[in-house]
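One chain of protein is taken out of this complex; the other chains stay put.
The chains carry the letters A, B and C, assigned in the order they are written, with residues numbered from 1 in each.
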Amino acid sequence: MRIGVLTGGGDCPGLNAVIRAVVRKGVQDHSYDFIGYRDGWRGVLNGATSRLDIPAVRGILPRGGTVLGSSRTNPFKEPGGIRRIRENLAKDEVDALIAIGGEDTLGVAALLWSEHGVPCVGVPKTIDNDLSATDYTFGFDTAVGIATEAIDRLHTTAESHMRVLVVEVMGRHAGWIALHSGLAGGANVILIPEQRFDLDEVCGWVTSRFRASYAPIVVVAEGAMPKDGDLVLKDGTSHDAFGHVRLSGVGEWLAKEIERRTGKEARTTVLGHVQRGGTPSAFDRWLATRFGLHAIDAVRGREFGRMVALRGTDIVRVPLAEATARLKTVPVERYEEVKVFFG
Amino acid sequence: MRIGVLTGGGDCPGLNAVIRAVVRKGVQDHSYDFIGYRDGWRGVLNGATSRLDIPAVRGILPRGGTVLGSSRTNPFKEPGGIRRIRENLAKDEVDALIAIGGEDTLGVAALLWSEHGVPCVGVPKTIDNDLSATDYTFGFDTAVGIATEAIDRLHTTAESHMRVLVVEVMGRHAGWIALHSGLAGGANVILIPEQRFDLDEVCGWVTSRFRASYAPIVVVAEGAMPKDGDLVLKDGTSHDAFGHVRLSGVGEWLAKEIERRTGKEARTTVLGHVQRGGTPSAFDRWLATRFGLHAIDAVRGREFGRMVALRGTDIVRVPLAEATARLKTVPVERYEEVKVFFG
Amino acid sequence: MRIGVLTGGGDCPGLNAVIRAVVRKGVQDHSYDFIGYRDGWRGVLNGATSRLDIPAVRGILPRGGTVLGSSRTNPFKEPGGIRRIRENLAKDEVDALIAIGGEDTLGVAALLWSEHGVPCVGVPKTIDNDLSATDYTFGFDTAVGIATEAIDRLHTTAESHMRVLVVEVMGRHAGWIALHSGLAGGANVILIPEQRFDLDEVCGWVTSRFRASYAPIVVVAEGAMPKDGDLVLKDGTSHDAFGHVRLSGVGEWLAKEIERRTGKEARTTVLGHVQRGGTPSAFDRWLATRFGLHAIDAVRGREFGRMVALRGTDIVRVPLAEATARLKTVPVERYEEVKVFFG
Partner (left out) sequence: MRIGVLTGGGDCPGLNAVIRAVVRKGVQDHSYDFIGYRDGWRGVLNGATSRLDIPAVRGILPRGGTVLGSSRTNPFKEPGGIRRIRENLAKDEVDALIAIGGEDTLGVAALLWSEHGVPCVGVPKTIDNDLSATDYTFGFDTAVGIATEAIDRLHTTAESHMRVLVVEVMGRHAGWIALHSGLAGGANVILIPEQRFDLDEVCGWVTSRFRASYAPIVVVAEGAMPKDGDLVLKDGTSHDAFGHVRLSGVGEWLAKEIERRTGKEARTTVLGHVQRGGTPSAFDRWLATRFGLHAIDAVRGREFGRMVALRGTDIVRVPLAEATARLKTVPVERYEEVKVFFG
């Protein structure tokens, strides 16, 4: 049996751990052959492959990124894409595909299986933890750890200068990283995309924190938005409700607004790509490895069109379609739970 | 309403995060009063208390250990212990007790409630993750992270000198830390208390790893035991099956046996107390904080004799008696799952 | 003898280590009294003080920031500033002042001594390492360590997506952090304020790195400037040579220019305040502690108008005037030395 493996979407700590587990278990327990496709679906489209055997996965467990490369290429949007994919898989004599990726990558896998019968097994990956049907995705714990360590460091600067520190973390559509790192880092305000924020309320929390004679940390997901009036877009340029260009993302905008309204000095830190690089945390290595092992079980059991997922401490399999149907966002009660620490 | 809080058993990263969450939520949402008992049940026995209010919990979230101190004192083993406890709680006008601890501490809480009507709520704590009824306990993720980082470092020494490195990690009765850190650290052998190991098999894995021209890392829980012949006790002294004194714990014993049988140089590292100290990981801060918040909910709902617990991503409440009835050990199938990486 | 202590300028890991060492040695070896002034020179101006004794410095060694607070207040620019300083020092019966700070804070101390006879001893502090007369200042090693760890993480993102990653680090006037972290992090281009860069040359290095089939990391100090044409100012707004507003600092500007000229995708990370917060590195704790111990020796020897400094592994004393006379920038030969790694 020959299995193709690909990694798609943004890079994420733990991708290499999945690849290693897949190959180790496939070769040792079942004598499967493997073929690595370069740069996600693009490699399957173009027939760009990598040798993938036990020597190729030696030492990659603790390394961030992906040895297979990644891209956001979607074969359904390429002319003749599906045909080329089927031809290349046939040429390479691939019996099954393991697709490791987020909503987009897995959405392609779901359709390839349901509409074209390409035997796919999915492994969920997102820094943002916003995939339904799994308790956690790998990469998230690492990102939260990095953000928390940064918040720990920023506390001392805030206190020493009695300044507001605004920390912008990843999360365009879901506030999981903000919620977890903000709580773990002892933030005084946490703003997430799921709940539009009231700037007056934010300034109230900032002010009350100063009254307790401490300096506040505000953690804001990049996709968080104010309730009304102003509109902040994240793409280098930003706009207010009147279409005026702003200098940058929500973090910088928020710091300026807080300064203007409270009279307190405020500074912004945008953590950016640092959150998604480097060695995975122990939790993510463990989760990614188990996902890889169970993906081989799924292939062996011919459970195609399914994805491995974490439920409590168990790895289960769920339909790919279910996992990619809708984003897993922060429920309102989970956000309310942490508000006791605001202000 | 006045609530007593105590921390018992070995120290554990996240204890302070629980204390802070309990006080923040209790004071801010419900105007509860708090009283801290010093050094676990000993403080209740002796009436040794600490002021516990919002200023007292400022800044303690990222700090390891416990600001309340800890001990292993069991009031059921003290003369007049229960009477003194009831008297002191009455004198202090305590309406409910939040007991944060492991099997022993929570076992006392369970009995105090079931047999003496003392209104107790439990918060589970153990580095070892061996408490039933909860997916994880806080402290465990931090310990696994520290052990994994150490294993990462030891790989380079093993490779540079083509030596066996034996790493002894915590876990007298349960192999969770060994299992998780061994997998995350890319160990070639993992030995746990739940499965007696065969020394010949261990040496076989070591030898096969060298044949692949890499140097092996062996992770062993302090409570792991060989299948037959030799008996290793961990208490500074150790004995073989014939009662001969050994130099130290299972790690050092194992390294000597591997050297003797395979002819390869072997070294031992005993991680020890480093695993349980210092700042908690983001995951542990998050879990401990949520446990604290939900413990207040349990007090408010008068759900005494119960313990907060993690199930998937939810915090639930379970009977204390259930949680302390038996140890949660590594199931055989979870151990079998990782054997693909051995050798 | 009573000694006043103050910390001025930007916060910096190691300030608390100095304060602790000063107090421990002063009290234990010489029975000195201490008085802490709040927020740098502002506290001396306004008579805002803190108790400063052995209990007050317990546990502060590993903590970032400064327990005394900081500001950039310059008493020479305040009406009646010098008079108020002398009056407050007289009222507080202060026999000597230990001023911990950078160029500005120490410049005030130098003048107070030389022109007004106020007995001052200086302790040099700057993240940027740009103070003359000392091999290193504390805070610098911590900042370089944080930046290096971030660069390590960004490599995996660069490689996985074959992107250029531009990392903007601190350093408005001196490129020490960029030079050290860039070299330690394996950057392919390092740009410093001391040497204007040629954008074509930078793009040449980027392109040649991609030809070797690796993705480049560009480390740029916030004060680095292109050779001609464009002018980048760091203050939230930026301008080109024609006065056109740019979106932000040199890092973001550079990424856009690289994208435009090479056709390669580029991303920017601005490390910002994360570099100056949190627990000091072991090196910085050691240096800061030794500076503190020797500052007490200087006070005891009545060596006023001087500053402690590191020379090799020795702590020496140098005139404050010498230390603050000119910035220590990166010599051209030190920059040339690392160019072998460019491209």
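Here is the rule we go by: a residue touches a chain if its C-beta (ideal position, glycine included) is under 8 Å from a C-beta of that chain, and two chains touch if they have at least 3 such contacts.
Keep in mind it's a predicted model, so treat the numbers as computed, not measured.
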Partners of the unshown chain among those that are drawn: B, C
Candidates B:R63, B:R86, B:K264 or B:R311 - the one touching the absent chain: B:R63
Selected residue (touches chain absent from view) among C:M162, C:L183, C:L199 or C:M225: C:L183
Interface with the unshown chain - residue positions in chain C: 24-25, 28-29, 58, 61-62, 135-136, 141, 144-145, 147-148, 152, 180-181, 183-186, 214, 279, 281-283, 285-286, 289-290, 293, 311-313, 337, 340-341
Contact footprint on chain B, counting only the chain that is left out: 10-11, 13, 15, 63-66, 69-71, 146, 149-150, 152-157, 159-162, 165, 236-237, 247-248, 252, 267-274, 276-278
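Here is the rule we use: only the chains that are shown with their structure count from here on.
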Topology of the chain contact graph, where touching chains are joined (line, ring, star, complete, other): line
Identity of the most central chain, Cα criterion: A
When chain A is superposed on chain C by its C-alpha atoms, the rotation angle in degrees, nearest 5: 180
Distance from chain B to chain A - Cα centre to Cα centre, in angstrom: 30
Length of the line joining the C-alpha centres of chain A and chain C, rounded to whole Å: 34
Chain B and chain C, separation of their C-alpha mean positions in angstrom: 41
Per-residue overlap in chain C, given as positions that touch at least 2 other chains: none
